[in-house]
Structure formats: C-alpha cells, structure tokens
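Every protein chain of the complex appears in place save one, which is left out.
Showing chain A:
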Amino acid sequence: MSVPDYMQCAEDHQTLLVVVQPVGIVSEENFFRIYKRISSVSQISVRDSQRALYIRYRHHYPPENSEWGDFQTHRKVVGLITITDCFSAKDWPQIFEKFHVQKEIYGSTLYDSRLFVFGLQGEIAEQPRTDVAFYPSYEDCATVEKRIEDFVESLFIVLESKRLDRATDKSGDKIPLLCVPFEKKDFVGLDTDRRSKWEGSLQWWRGKGAVHWVSDFLKLSGTDFAALEGLCSASVIYHYPGGTGGKAGARRFPGSALPAEAANRHRPGALTTNGINADTSTEIGRAKNCLSPEDIIEKYKEAISYYSKYKNAGVIELEACVKAVRVLAIQKRSMEASEFLQNAVYINLRQLSEEEKIQRYSILSELYELIGFHRKSAFFKRVAAMQCVAPSISEPGWRACYKLLLETLPGYSLSLDPQDFNKGTHRGWAAVQMRLLHELVYASRRMGNPALSVRHLSFLLQTMLDFLSDQEKKDVTQSLENYTSKCPGTMELLTLPDGLTLPPVPFTKLPIVRRVKLLDLPASLRPQKMKSSLGPSVSAKSPFIYSPIIAHSRGEERSKKIDFQWVQGDVCEVQLMVYNPMPFELRVENMGLLTSGVEFESLPAALSLPAESGLYPVTLVGVPQTTGTITVSGYHTTVFGVFSDCLLDSLPGIKTSGSTVEVIPALPRLQISTSLPRSAHSLQPSSGDEISTNVSVQLYNGETQQLVVRLENIGMEPLEKLEVTSKILTTKEKLYGDFLSWKLEDTLAQFPLQPGKVATFTISIKVKLDFSCQENLLQDLSDDGISVSGFPLCSPFRQVVRPRVESKPVNAAEGGRPGEPCHVKTLEAVLNFKYSGGPGHVEGYYRNLALGLHVEVEPSVFFTRVSTLPATSTRQCHLLLDVFNATEHELSVGARSDEELILHAGECQRMAIQVDKFNFESFPESPADKGQFANSKHLEEERQEARGLEINSKLDIHWTIISFSQTRGASVEGLLNQLVLEHLQLAPLLWDVLVDGQPCDCQAAACRVGDPVRLEVRLTNRSPRSVGPFALSVVPFQDHQNGVHSYDLRHAVSFVGSGTFYLDKVQPSGQAACLGALLFLYTGDFFLHIRFHEDGPSKELPPSWFCLPSVHVRALEAQA
C-alpha cells in the first residue's frame, strides 16, 4: 500500500469499498453518468436488519491498497462493478473475458462483482444472469440503482454468512494470523509464544471483522462495545508485534472507536442542530465505554506514534493524521490540529510522483484552511501551485497553477481590486504579496492569456509601487511593455472561466496627480455677461439681499461649481499637477480628460516626465461641443501600453478646486493684428485687465501716428457687435489733447463679420506731452534781464542768443545734467474691444479683447523758457520762446506758417511770435457756476487748461525733423505760467486812443502842423467791477532812434486845453471817454506817452491793465 488517500476520514472505516470501472472503450461522459448514479446508492438499509450499510465507491483504486484490507477492512475492495459498451453480439465474449480479467485484479478480496453492458440487445441480452445486466442504452437504464442495491445486499449476505461461520466455528487455530503486508516478508523471528496469547482476541476479531465490524459499530450498545474493545486490542497487537500485553485493550481505539463518533458528525444526517460538541458528549455519555474527545486525540497520538515506528506504515500514519486533524477541526482545537499537520508534513513517503505531491500539498492547504490557519493554507497552496509547474514535469499545468495561486490570495490578504488599495498607504506583507503577484503574472503568461498577465502586472505596479526598488520598477515596467506590445491593457473587466472577475487597474500613480484645476479661458476669450440681463436673474433668486441660509447652501454649490464659464466650440483647459515617481523617464501617452454632462471632444496629449520629477504642470485640453454643465470626472492615460481611466473621486490626496463648469453657447473669436510691431513689453500689472496683445511704438513728442487694427473673425460664429473703449493708464505725465481717437462707423459698416473675414479699424495716436522743461530751469533763466513790461521792441524777431545757452547744446543730448529733459517718457493705454455674436450673443454674453498700447515718447523740442514782450499794439504781444532741440536731428520750428527756425541737435534758440492778445473772459464760465464749492484750485487749473488750448490753437507751433520732412505739432500749454498768461491776456480795461477820431495803435497817425489834433482816450471796462476815476496825463516826446528821448517839447507841441485827462468812474461793461486836443507846431514824428497819475485806486489793479498804446503822431507840413 503506497498511495495515501487524503480524502479519507474517520467514518470511512465503516464503509464497504466498491470499485467501479469501465471495460473496453467507454466514453468518459457516459461512464461518469453511470458512476454518478451508482454513487448515489451510498447507504442501504438491509432487509431484516436494522443495520445500515455504507458503501464507498471508487473508480480508481490501486489493487495493492487492498493489501492492508486485513488490517483495516475498509481498505479492502469487496465489490467490483464494471461498465462496458457492446453493440454487437460477437463482441460479447471478448468483453466478458475482459470483465474476468478485471475481476482477477481485485480477485483476492472480492466478494462479488457485476457487469453492466450497454447497447447490446437480442439473444444474449435475453439470458437472465445475476452478474451481468444488459441495458439498451445509457438513457434507458432505469434499474441501475435497483441493481446496485441488490448487489450491495448480496455483499452483505456474504459478509454476514462469513461472520456466522466464524461465530460458530470453534477451530480458531486454523485461522491464519492477520498481518500487514510488509510483515509477511519477515515473519521469521516473531515471538510465537506471545502470539498465542492474543489468539483469542484474534478469533474474536475474525468473527466480527468478517461481517465488517465497522458497520456494526454504528450502534454502540453496551454489549457491542465490549466486543469492540477486543477488536481494537487485536488490531493494536497486530501492528505492534513487539507486544504491549494487557494495555492493548484501550490502545486500538483511535483507529476504530473514533470513527463511530466522527462518523456521526461528518455525516450530514447525523448532525443535530444543537451543535457538535453537545451532541457528541451526550452520545459519549450514553456509551459509557466510549472515549472522551480529549482521549480520542490522545489515542490518535498514541496510534500515530506507533505507526511512525514503521517506515512502511507511512501511509497509514499520514491518513491517521489527516483523520485526526479532521476530528480536531470539528473540536476547534486548532493548535493541536496544527501539530498533527506539522507531523504529517514530515512523514516521508516513498518517492512521490509530482501529481501526488500536488495532491498532498493541496490537501495540507485544505486542512490548514479547515483549522483556520489561512496563511499556512495559502503557503501550501502556493507550494502546490509551484509543484504543478515544477521543472521536472514534462507538461506543466499552468492553468492549474494559476488557479491554485488565485486561491492563495485571501491567505495573503490580497484582493485583485485596486480600489482596496486606495485607502491610505498599503499595509501588508509587501515582499510576499509581490512574489505572489509575480507568480500570477508568470503563470497567466504561460497559460497563454496575455490579457491576464497584463492585468496582474499592472496591478503589481499600481499597488506595490512604494515597495518596489528602482531596479524592480525598471524590470516590471520593461516586462509590462513587452506584454502590452502584444496585448494592450484595457479598462474592461476580465472574467476568468471560473467566474472570478478581475477589475481594471487604472494607473493612478503613474503619474501621480496631485492637483486638478480647471482653467478659465484666456482673458481675451473669456465670456462676460452683459450687465443688463444679469440684474433680474440675481434678484429672482431670493427676495432678500442677504440670508445666511441661502448663503450657506450656495456656498456648498459653489464648492463644486466654478464661477467661470467655458464656451462651446472653444478649446478649454484643465491643468494637472503631476509627478513621476519612477526612477526613469515616464512616457504618458494619450492623456485626455474624462467628462460628463456635455459632449466633449477631448484632445489627448502625450507627455514625457523626467525621472523623479517634482510637481509638473500638465494641461489637458478639449472642446465642448454642446452647451450645459460639464463635469470633469477624471482623466485617461496610456502608460506602458496600459489604458487607464482614473476617476478623480477615487484618487487619494488630490486637491481640486471644483470640477463642474458651465458651458455657454458659442461666441465668435476675434483676432487682432496691428500695423505696429508687437512688443514684449507688458503693461504694468496694476492695469487690472489681462492684455492679449501688446504693441509698442516710439514717437517724438508732438507726433501723431495712425494705428491700423486688423480685426479678423477666426471663430465659427459671425461677429455682430463691436464696441471699442480705451483706457489710459495712470501716468505721471501730463497729456495734452486726445491721445487716442478713432472713428468706429467705417468699421461697423462691414459688420456682421463672417468667420474668416477681416475688417480694419484705424486709431490715431497723438502724443503731446509737456514741452516745457523742469521748472527750476525756467526760474533759472528768468533773471536774464528781459523785462516783461519793457519797452516795445522794434524788431520782433530779434534773436537773443545768449552765451548761457550756448554752453549747453553739446551736452544736451547726453542728458546727464539734472533737469535735462532728455529721458524718454512712456505712455500706456489699453484698448478694449468688446464683441459678440452668434448664439452666445443671444444669451447675452460678449467677449473682451484688450490691446495694450505702449508708446515711448522721445523728447523733440523743449521750450526752456517763455516770456512775453509787449508788441507795438496793445492788442498784441510777442511771445518769446526759448526752443531747445532735444533730438539728434536737425529740425525746424515754426509757428503759423511764419518763418521757420532751424535748430541743430542740442541747440537752443529763442523765437518770438507775435500774437494777438486773448480775451479769455469770453470763455464760458460754466464750471464755476456749477460747482460752487468745487475746489478753487482745480477750477483754476481747468480754466488755465482751456486757456492753454486756446493759445495753442492760435499759435500752432510745429516742428519738423528736416530729414524726415514730417510736420509735427508742439504745444506751449505746459509752460504757460500765470505771469505769461496775464500778459497774453487782453486787459479787462480796454484803452483806445483815437487821434482825429481814428484809432491809433501801431501806425503813426498823420496830422498837419498847426491844426489841432483831437485826442480821445476811451476806456471800455470789461472787468466785473467798476474802476476809476483815473487821471491821465499825456506826455509827448520824440525818439531820436539813438536811445535818446527828448521830452522837452514845449516849443513843438502844445495842448489845447488841459494836458491832463480825467476819466470818471466806469461801471462794469461801461465805457468812458475823455477828450483833449494837441497842436503840433513843427513837423516831425512825435510820440505820446499817456501816463497815469500815481495817486488814486489804480494801484490796486495790476499794471498790465493799464497798458495804453503809445501814440505815434506824424506831424506833416501844413498844406498850403
């Protein structure tokens, strides 16, 4: 006996062993169909007896195992059933012959046999035979069970008769000694004396044993039990020839007494609902001679220790161990059971075949499982799995190996669902688990199921990433790539043939995503809601301005929803912060977004992350195709050929600022290009708006440039609306005039702008900054002696080239000196293009495109100093400007298309412009009326500005860089101070001197000698107050043109009447005049200097108010 039956359990001791075998060619399917039906007859109550017979069927049983049948009868084959196919009568003899051969094999122990013939009909089948049954087909064999019952009964009868024989037969001496097979060989040397001692017992055993004592054993009555004791002792003596004498009685119990009890528990029918222990204890209590549960184990141990002394009894020992474990498992005594098992592991049988090894390990694993040692069970299962594919096996059973390996997973607390690993760090026996996964991968590969191995390998990589060494990471990914080249990893559920499903393994750690952020559209494409439609929608939500309850619920909403919108048809971006945990470059392909809610066209990206990279931003893009609310639920990747769908919800430790965004209907897209070069120079961050394009231009102060803006609709929707606004960013520079001006009408005429169409739009840029120098320069120069109220200059264009200024020009361009006005000033402005169209416009959205304009203003000319000189006419004056050329070019400066003044680079010259005085009072004073409490200073500034504008338009100073031949304007606004203004202003007291009724201002009035000349001084009061009275005296003098004025003209001029005029008080806007007459006695040129008397109220008034024209009278020869 060499093949252990691991399935054996204690109750098998009470069964009869019947072997069922096919003869000839019988298909497996048919055989097992019949076998199943036969097996169903496992328990039979024999007629006329309360005894139940248990039958154990085997379709495979090595005949040599029967050898131990004498020792334990349940090992003996007592019945044989053969099944055969036979379709023609002529085959019959042959088949019958085979049946006999089969019988011979088990012959020695066989009590009876049967042959089931299928398919044969006719004569032979008609013959009634007890040992042969004929059936027409496998379907038509209703009486099989009945036949079996008969067969079993016949077995019983044989046994029973044998028992009766033994019981009556007194000649016990003749009975041969029972011995185990290996004893037969060395029977010599046995103590025959001893043997005689236990002959009595033996005889007893014989008697009972012939009837198959185990079946007897079921009903342990007091009397029966006494008989069994003897029986047990006999068996113990048998396997212990050394002799243990009187002690033997109890000894054999483990082998026999136990089964009864165990049987009760193992048989489902014998189990009571009360539970096992209670049942057995009561039963044991009743059967007083039965052993207690503790004793059973004791006896088992004893028995096994006896068995273990014989090498040849290994199988018996092993089986006993197995049986004992099964008993212990029921008793829930795991520790002891494990000891038995431990022992069983060490039992060395003869060289086992591989298959037997597998069987043995599997059984060990099963038994460990039975006693709750899951880890140990898993260990042996794994060993069994490895045995399946041992190198010594010619045809490795990878499938079986894989199946066994799968069964070990729970033992290693490993599940194949990656979801279970998402909760925090993985905690387990990483080294052991990794090994198992590797084995699974290998087994599945060898099984020829690459999809499985890819799945397992991805699982390994995903879940064990933290435990893999760098080298292992490389190896695993390498092999994964190899596998996926044949069979790419998918996100589908893999189902194994036996029903197990393998969930997909998304690579959430390759790369690891730390943060997901939905990005707003770039500022230029960001949709904005028109304000008008926003109002009602907000108020409709709640009648309250503020309610904490609503605010709370809204806050929750907001936590998921982001407060910007995406636009249908526009590329939208999601930024992921990822990092690569691998020690090598990670190539992620086909990385895209997973979304729901809106039809979304994801545009996958491929990226390559450097080894062990830090956080690395990745932008995934896509285009929403419809409108609605879109939710970004995750992303998909292809790494190492494995497709993964990673859902954000299941990612641990991810930061997200919401994943839901509203998609609004499509809007047109505007692209702007300009005639100016783009600049890298970005506007100051304080500007607030995000500017898509920046253009820059360099202009000289006073220059004007046209900016042509090319508007192209690059979207899919027609551009229907366009609004342009500009915003000049705060600048320190004071700007005169309109910086930017445009006419939108021409452009709008081309609207709506269809996709792909272009419109142009022109903006003129005019830079007019302060042309003055720093004030200190002005003050610096104001001391050079030109009196503001000085005498009239005869030649207004007299150039005053002073040595001071001469010293300047060379260095001027370098601008090193403080107050040197050479530095470049910048002006910045933002042009906002608000446009809309298409369905988005219907919904009330528009877009805003901002164009940044950066203007660098280079200094052109400066007016370093300004002063006035009264002109010959009181209504005019000369404005003197010191013009400084700050450019590097030669330029000409002129005013009112008068004479041009050529200035070399860095040169400073004075130019004088004769101007009519201004009557500023004629300007509307409305601002003053409106803001009574307005800042007077501000008011004054405003007024001054208005004046400046007026003056400037009158002056029309322009300059030209000669080489460019382009005329640019200049302005004096900035440098007009109060003093100059006062002089430029027409005095509120308007004095007119009339000579002979002719107004006399600059030209000489002619008169005849001897004729009295009427002189009238007229005063028009434009000031808001009444002035006067004034006393005026007329002083005539002669200018000799050599600097000598002779005032002593008493002989030449005489007054007719008083030489002093008197003007009465003049009311506002009133007029007064005083008359006098002069008589010129000689010819000549005379000047009249009208002077105010020093006394009176005139002192309160500014002197410039009393600027009377000097009268030039030419006295001519009296006509004859």
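As a convention for this text, a residue touches a chain if its C-beta (ideal position, glycine included) is under 8 Å from a C-beta of that chain, and two chains touch if they have at least 3 such contacts; residues count from 1.
One rule holds in what follows: contacts and distances are computed from a predicted model.
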Candidate names "Tetraspanin", "Golgin subfamily A member 7", "Trafficking protein particle complex subunit 2-like protein" or "CTLH domain-containing protein"; UniProt protein name, chain not shown: "Trafficking protein particle complex subunit 2-like protein"
Hidden-chain contact residue, picked from the options A:Arg435, A:Arg710, A:Lys743 or A:Lys1065: A:Arg435
Sole contact to the chain not displayed, among A:Gly372, A:Pro610 or A:Pro652: A:Gly372
Of A:Ile25, A:Met335, A:Ala749 or A:Val1044, the one touching the omitted chain in the full complex: A:Met335
Where the missing chain touches chain A, by residue: 334-335, 338, 342, 346, 368, 372-376, 379, 412-413, 427-429, 431-432, 435
